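I have a structure here, written as structure tokens, and I will follow up with some questions on it.
Only a single protein chain was left out; the remaining protein chains are all shown in position.
So, subunit A:
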Amino acid sequence: MKNTAFSMTRRSFIKTVAGVSFTVNMIPVTELLADETDEITSLNSGDWSKAPGKARYRIDGLVKVTGQKVFARDYHAWNLPGWPKEERPVMIVRATDVNNPFESLDLSLIPQNAQPIEVLYGEKIINEVLRPNKLQDRDTQENQPLIQDVKVKRPSALTWPFIVSKGKRASFYGQPVAFLIFKDGKDYRAAKKAIQFNSDFVIYDKKPSNKPVFPFNPLTNYVRVASDTKGKDVFSYAQNGDDKNYSEKAFVHRTHIQEEMASGEWKTYSTNCSMQAMDPMFMEPENGLGWYDAANKTLNLLVGTQSPDGDMNDVLEMFTGNNPVVEVKTVNIISCYPGGGFGGRDSSVFTLNLAIAAAYAGGKPIRLAYDRFEQFQAGLKRHACELTESLSVDDDGKIQALDVMMSFDGGGRENLSPWVAQLAGLCAGGSYSIPRAAINSNAMYSKNISGGSQRGFGGPQAFFAIETLLDEIAKDNGWDPIELRRKNTLSEGENTVVGGPITEKLRLHEILDKSEDHDIWRHQKREKERWRKEGLLYGVGFAMSMQAFGTSGDGLIGYVELDPKGQLVVKTNAVDMGNGSATTLAVSTAHHLGRNASSIDMGNPDLYPVLKMNSDSKGSWKEADWTANGVGSSSACLTAFHQVHAINQASKVLFDTAIVPVAREIFGLPDIPAHDLIWKNERLYAKDRDLPPIPMDIIADVIHRTGRIKGALVHAYFQEIWVKADFAVQGITHNWEIDGLAVYSAGQKKPEIIRRAVNSGRYPSAASSRYSRTTFAPCGNIIGLTVDPVSGEAVVRKSLSVLNAGQIITEELVSGQSQGGVAMAIGYSLLEDMPPGLGGPADGDWNLNQYFVPRAGDVALKGQELITLDPLKDDKTGKGIAEAVMCSVAPAISNALYDATGVRFRDLPITAEKIRKGMDKNG
């Protein structure tokens, strides 16, 4: 069967890191195998495309539902053409003691005939640069810079060494103390059986010591005082964040806010919340293959990651030391679909560990494949969070002031922890207009397993606090919870707690109206009575969130090509973790090019380097090759608005520069405006003219025969607005919402880079870099649940999500993301618990028999509903909604539990035991 889903694109480019140049080849694994083995030749996407802009099913659906090889775990070295067939399994031994120095391993516990052939201790690679600038405790001896013989250089993003050296203390639970490389799978399995759960295997010297606790930079300190003029602030981070004495001024305002809140003028409610760490529990534990091909000085890696750009840069940097363990000239990266992500594969150190093992394996391929115990012990977590919050309302129920302190447990590695805390700072204000706000939000270094950018990115913790407090205020004052929210919603033209403007119609009132009108809300009394007869307590809770999507400044890359037969090829650096971005991007060509892409090529870090742009922090928009941000990691919330924009604009470039000129020639209408050329049924019509339409294959044929532009690679940047600039292509100036461009002509090997005109265009304001976010996906959730008064067991019976998703691209993907978000949030609220320290997965003995994720019986299979607001006339784009629904489920559950039991629960997860004890205490 002909492969139509994945184009063969073994691409090569030169990448320079730390002054060292590497050749990097990107090889989609599916193509490699489809090309070179018989068994995979059925790889294809089938009849997935329904109509232009629509998908019948996922573009990656067919290969997944038939069990074909698309995940990294599906591969061994012997599957890969050109690789040696002998494969060395690797086991990483991790620290379970952070107080005493690591001394050694008791290798005698491994059967003699299964001993590892290589034991890689930290001292073999430790002579490297420490990074005291990342930390607060700069004065301690062990954090002083040390530059010696660099075997494997630590990328600048990493604070602690890859592997703890003998005689040193681990900096956090789960930090590797050694890599064991085995001859084959048989030895690996025998050794694992002997040592995996044997606490005697890793030996520690008994010299107790504690590392200090300190925050990762930057710290988040948002203080805002609104003025009487809508949109204008007396003081805010957005307005004053660049002031040299911002912190001092913020302190004065914070103190004044706190004094006002304590003055008794308003009703002030305070609470403490405690939220547990949570494992993303993506289904495919991290794994990959590596092979250092000494003859060709080539490092080969097969991985499935959310952050291919960042991982590639880090891997390259590792081999730029003064005496690298192996000389690397070329890196081949084979990228696979990840089996789930949720943030857990974003900037994970896994890929770097894979590269280290490959470098030390004596030229043999290695396989590093965590089992679930190892994944629990080593994988990134949602941060545990301790939170203190006070909220003041006046007698009319108008919110007057907010005071919040959030502390996120960042664990050992920094990862994206301070940025998670920062977004939580924005989310702390909920969906409300709050004239006085004082918010501190920090991610603290600790010895626990590292936290990362889990679905919601700080939102679930922050929204939980304000939404349960509002419910408490409503109930305490006899106010309707929805009406209380209605009085306080943010609207266009107002400012967030950061001071950034609301620049869109949030439609919060519509969400409240639809929630209020829904049966779950209206029939509370009837349902209480019905369940009471069955001996169960019933409660209903509402909560609302306004989760931001994207980051404070996003760089996006997208490539669209028209092949000689008129088929469209899309390439992107984005990764589809299951969220549907491959499908969404494949249908996003239709708006400008009249048809869906027939081929989608994901996870390519080689696209951005083609543009040769720079994002130096000292640069500016006055430089034609400068952008504020190159490219970032993939997250599900970046698809519908951000990544789609890049593909949309690449399609538009292709339309304007390739399709329009050819169409004018064929129609014989040299002056027909571009907007009079209209796609219908994959053919191009001349509006209001009685001319036969032109099929795409005819246009493609002309383009390829005459050597015209066939492909466009664009870079776009969003920070409150899309950068919009003029580009002169073949003598004609076009204005597109992009900041970087290269065009590919038929018959030419190299693209032509076209720089934007610097004397025109639209660029973000400097202040907008301090807005935190300006794009939001508001959502309200109602939960109806029962509580067994004897056991305390809570069961979600009904749920409603009312979502503003903007212009929906593929309804089934939005709905599926919503349903998955509700399920994950139910786990977060009621089931999934993960104590810090050795009481949790740090001990290496955790699995799904201790960590309970929701099953079908835990979600309201037949009682779950999603209402998406009909798009407004001006809604041209979708919103990133991956985490939007999840964020307000947990507070809705807590509020429903209060409704059912009369007890407030703010210590997650709210287990049956906690509910039972709470009810007992309440009498």
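Keep this in mind: a residue touches a chain if its C-beta (ideal position, glycine included) is under 8 Å from a C-beta of that chain, and two chains touch if they have at least 3 such contacts; residues count from 1.
Just so we're on the same page, contacts and distances are computed from a predicted model.
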item	value
Omitted chain, identified by the protein name its UniProt record gives, among "Cell division protein FtsX", "NADH-quinone oxidoreductase subunit N", "Glutathione import ATP-binding protein GsiA" or "2Fe-2S ferredoxin-type domain-containing protein"	"2Fe-2S ferredoxin-type domain-containing protein"
Hidden-chain contact residue, picked from the options A:578, A:605 or A:740	A:578
From A:100, A:807, A:864 or A:877, residue that would touch the chain that is not displayed	A:864
Identified contact with the non-displayed chain, of A:111, A:167 or A:185	A:185
Sites on subunit A contacted by the missing partner chain, in the whole complex	1, 39, 42, 46, 56-58, 60-62, 64-71, 73-76, 79, 185, 189, 280-285, 337-342, 371-373, 577-580, 812-813, 815-824, 847-849, 853, 855-857, 859, 861, 864
